[in-house]
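These notes concern the structure reproduced below.
Note that one protein chain of the assembly has been removed; the remaining protein chains are unaltered in position.
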Amino acid sequence: MAEITLIEAITQALAYEMRVDENVVVLGEDIGTNGGVFRATLGLLQQFGPERVMDTPLAESMIAGAAIGMASQGLKPVAEFQFVGFIYPALDQLFSHAARMRNRTRGRLTCPMVARAPYGGGIHAPEHHSESPEALFSHIPGFKVVIPSSPARAYGLLLAAIRDPDPVIYLEPSRIYRLVKQEVPDDGHALPLGKCFVSREGHDVTLVSWGASLHETNKAANMLAKENIHAEVIDVATISPLDIDTILASVAKTGRCVVVHEAARNVGVGAEIAAQIMEKGILTLLAPVQRVTGYDITMPYPKMEHLYLPTEERIIDAVYTALEYK
Amino acid sequence: MAEITLIEAITQALAYEMRVDENVVVLGEDIGTNGGVFRATLGLLQQFGPERVMDTPLAESMIAGAAIGMASQGLKPVAEFQFVGFIYPALDQLFSHAARMRNRTRGRLTCPMVARAPYGGGIHAPEHHSESPEALFSHIPGFKVVIPSSPARAYGLLLAAIRDPDPVIYLEPSRIYRLVKQEVPDDGHALPLGKCFVSREGHDVTLVSWGASLHETNKAANMLAKENIHAEVIDVATISPLDIDTILASVAKTGRCVVVHEAARNVGVGAEIAAQIMEKGILTLLAPVQRVTGYDITMPYPKMEHLYLPTEERIIDAVYTALEYK
Amino acid sequence: METTFPVVANFEVTYHQYLGENGELIRPLPAFATPDVLQFLYKEMVLVRTFDTKAINLQRTGKMGTYPSILGQEAISVAMGNAMQKEDVLIPYYRDQGAQFQRGTAMEDIFRYWGGDERGSNFRHSREDFPICVPIATQYLHATGIAKAFQYRKQPRVAVTAIGDGGTSKGDFYEALNLAGAWNLPVVFVVNNNQWAISVPRSIQTGTQTIAQKAFAGGFPGLQVDGNDVIAVRQVMSDALERARNGHGPTLIEAVSYRLGDHTTADDASRYRSKEELHAAWEKEPILRLRKYLIAQGLWDDQREERLLADCQAQVAQAVEAYEQTPKANIDDIFDYTYETLTEPLKEQKAYAKRFKEKAHHG
Partner (left out) sequence: METTFPVVANFEVTYHQYLGENGELIRPLPAFATPDVLQFLYKEMVLVRTFDTKAINLQRTGKMGTYPSILGQEAISVAMGNAMQKEDVLIPYYRDQGAQFQRGTAMEDIFRYWGGDERGSNFRHSREDFPICVPIATQYLHATGIAKAFQYRKQPRVAVTAIGDGGTSKGDFYEALNLAGAWNLPVVFVVNNNQWAISVPRSIQTGTQTIAQKAFAGGFPGLQVDGNDVIAVRQVMSDALERARNGHGPTLIEAVSYRLGDHTTADDASRYRSKEELHAAWEKEPILRLRKYLIAQGLWDDQREERLLADCQAQVAQAVEAYEQTPKANIDDIFDYTYETLTEPLKEQKAYAKRFKEKAHHG
């Protein structure tokens, strides 16, 4: 079996689900002939035609609002937002309607849509092309928020997202779109939403991350291993609802935890994870949970973005802070 | 001096600043002849005329976008969003531009605007009229987020917000618009942004809250006092940037902390406060920080909203959990 | 050499009316307007007004929350719902009671909604219709998505949506027009131009001569209709529905009317508009107008009116009864519909909430 990249895994999942379920349609800007600016929808127009692969006018509120309408009719729209920095005009539709339709109508109308978007920095892209707003969606009840970290997870989680009966925000770390290749059988097997994955076992410290940052986190774990420090690495994968149990089980073992994310620190997802570990696992904690995050500044333009993104060095520094505690 | 309500204090602050600074203009839906649906701008049209008190067409992105343009020209627009549940269409303008203009232009253009909105639940209003999205704004670098809890603080903080050289999100707890009256001298004295206020001193537990919830928090403190439990109560007032030092100083004294807010729990501001207390004050903590919050559901319609809002009982329950720890 | 510049596109807005302000016929009746149908439309308008009066009353007596009266707009709403086929979908705004009743939505559900109960949107009939939409103009986009689903499935169905004059200032309104035009969608866009958006008059809302002309931004026809003339609204609706159903795309209908009541029960319109204006508007109101016509034609009289009013009262009273008998909601209700399956965090929160259920203070 050929190895594929994360973005190819996304295309593979979209094509799979479109083949087996004719209610699945995709829509967005430049997703047709062009196959998306990152080529996530490459070939879909040819395979499924313009009625299912819809190049839309340039309007994100419209994309979300139309998807909500389609979903209410039993379609399963997968809407692409060209970059997650351009999803903000759609927040009203997403927050006010997608997230609430089931609750508002007590289950009569639902919104089984997926909002996909390239996400995160480190690709030397112009301003607004490198944002990490997962905290915003995680705070809004009604969404599931999913961020894959590898081709296999991208495939399995996207299938799960499309099949989920509720709206899923699916954020794709563009920095690792083509970073690694994996064999990903096109067997239609979904991965569970709402579950963390233990990516690496260890007993000295728990490193928690997701998306592209998981790669620096893994690198840090490798470097630490050379110092005989054995980190357990957790890929959160579903940011909301959070699978705190898997994290707590790890922290119960290690007693120390570092959470790593690209997004700004203040009221970020790292805070939630830290707060829950304290609430439910304080007795197992040997040091305060450390956060290695983006700063509370707008993501810098490419020339300076490397100063913003969490690095192995910062992660290792935080691990030592945790280990040296008391 | 006559005593005034929180909303009258807001009107008083607006009028004061419009008198002393002709760059201050107000705009929004129904703020002219009607004086705003809650009457926050009552009388301003008569005093300052339609060029400074602008009834706008019904469009929130427009209100924000136009305010950004005005602010770049040195005006100090104070934009009213009729309810904070209707600010979502403006999030793109606010996140992408208001919060970034100074940084984007390295200080050449700035955005000294205020976005005011009635906020929070408990007024038996229809859906979308009872939201608490302070976490969203707090996560976005570039904003200050302010929530007053009394007439005096509403006055002083609004003056500070208008005078601030950067964009301020000013959320007004509508539940307490007319709950208490206070003497508020119309002397133009601003209160500092970025500082918590210690509302009540105590040594057994620190209660941290803001806005309308501060009232249940204070009531809980009163009830606890009868049980000889002396709570220190902190009014956060500026939700971002957070004055963690005042909170830490209190927790250093009490060893226990309960954070109370109406907004949904997941990735809420309570998580940030809890995480920071752990990071910087874990050695003084005798129990994990407790959070008493809204649930991770859409704010229920009026019939059931009382089941959602934090109550004295829930706060006291959390205090006992903290006190009984270990 | 030429000195003028060629015209490359031009557009016009027509105004549609059959009944004059005094109920006199100013154009030949359209085919649908048989005596039966006209009497039916009349009755339905009176029913809506009876409901409306009761709803305001329920609010005033503390039995319901804030409520937006439809007073003055009955013709638009009734004609709109009446012209639709059952299999069409209504995507209403919050002042579409008449259309909702035509669609089979229960009065008690509307009471429940404004009584602060989500169950009011779990319609037993018209189950594909959208619930009341509070965030202004968002519903216009939902309508385009629904219309797209019809188009995709090659179903001869139409999405019908409505909005107020104020709502036409919002981005979602225009984005919907643009998409509907670009995709030639089976959708009918209705604007209830009742002259006011809360306290903001139409003249401040937009600088256009008509609202109908905003359709030209989407590339399809826009027209004005006398919104107090139920015959005219019913006719332009049917035309637009037929156009849409036959694959000829969207239409924007600006129904010119007047909000005779306050914006909602939380509003006091005397703060911002004159008695004179209001009195003048009452002269044109839709129910009286049709009654005058029917009476002149010998199709209506006082006896029938009396019977009708009694009938309407009885129907509404029954709905009030059903509303008041609604079983109490419980904690499960507020937790169980955020997701299809309760998540782990919500299981925990629900259990916690149940601990406090009995003690709640507020409300």
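Each chain carries a letter (A, B and C) given by its place in the written order, and its residues are counted from 1.
We adopt the following convention: a contact is a pair of C-beta atoms (placed from the backbone, for glycine too) under 8 Å apart; a residue touches a chain by one contact, two chains touch by 3 or more.
Being a predicted model, the structure only gives us computed values, none of them experimental.
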item	value
Contact set of the excluded chain (shown chains only)	A, B, C
Which residue of C:Q205, C:N228 or C:T251 touches the chain not shown here	C:Q205
Touching residue (missing chain; options C:R49, C:R119 or C:K214)	C:K214
Option touching the unshown chain, where B:L45, B:A67 or B:V260 are the choices	B:A67
Residue among C:D52, C:D96, C:D117 or C:D172 that touches the chain left out of view	C:D172
Interface with the unshown chain - residue positions in chain A	29-30, 32-35, 37, 55, 57-62, 85-86, 88-89, 122, 124-129, 265-266, 295-298, 300-309, 311-314, 317
Contacts of chain B with the absent chain, listed as residue ranges	25, 51-52, 54, 56-57, 59, 61-62, 64-75, 77, 89, 92-93, 96-97, 102-110, 141-142, 144, 165-166, 194, 241-245
Interface residues of chain C (partner: the chain not displayed)	1-3, 5-17, 25-28, 168-175, 178-184, 204-210, 212-214, 216-220, 223-224, 249
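The working rule: only the chains that are shown with their structure count from here on.
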item	value
Per Cα centroids, the chain farthest from chain C	A
Chain centre separation (chain A, chain C; CA means) in Å	40
Residues of chain B whose C-beta touches two or more other chains	61, 85, 88-89, 127-128, 266, 295-298
Touching two or more other chains - residue numbers and ranges from chain C	118, 135, 171-172, 333, 338, 343, 345-346
